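Note that one protein chain is taken out, while the other chains of the complex remain in position.
Showing chain A:
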Amino acid sequence: MIRPHRRHPLWFAFILHRVSGLALALFLPAHFLMLGSVLEGAAALDAGLAWTDNLLAKIAEFGLVFLLAVHLFGGLRLMALEFLPWSPAQKTMAAASVALAVLVSGGFFLQAV
């Protein structure tokens, strides 16, 4: 349950940025592990890559690209917010960053399936 004083667009943008950042931090070690398997020979990497062919992994990948996009645009929004003095557009920017994230990750998803 989101407490009443937090129900506004900027707070949602804030929490989305936090959560996507945390999730990415959790994912990155797995990502490097996979890349690192190259060192053990092509077979190990191929086995890993084969795993990514199943649907569940595809959906997970979509989630990851979504998180990356959310975090990227969220970060851009923050930098604009703090370094450019054009603030009343914040809410629009928060919304636009999420929209762009959906667009980019959606595009990736369509290409993947």
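Going forward, a residue touches a chain if its C-beta (ideal position, glycine included) is under 8 Å from a C-beta of that chain, and two chains touch if they have at least 3 such contacts; residues count from 1.
Everything that follows uses one rule, which is that contacts and distances are computed from a predicted model.
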Name under which UniProt lists the unshown chain, selected from "Ectoine/hydroxyectoine ABC transporter permease subunit EhuC", "succinate dehydrogenase", "Ring-1,2-phenylacetyl-CoA epoxidase subunit PaaA" or "Taurine transport system ATP-binding protein"
"succinate dehydrogenase"
Residue of A:44, A:78 or A:104 touching the missing chain in the full complex:
A:78
Contacts from chain A to the absent chain lie at residues 3-6, 8, 10-11, 14-15, 78, 81-83, 85, 87-88, 90
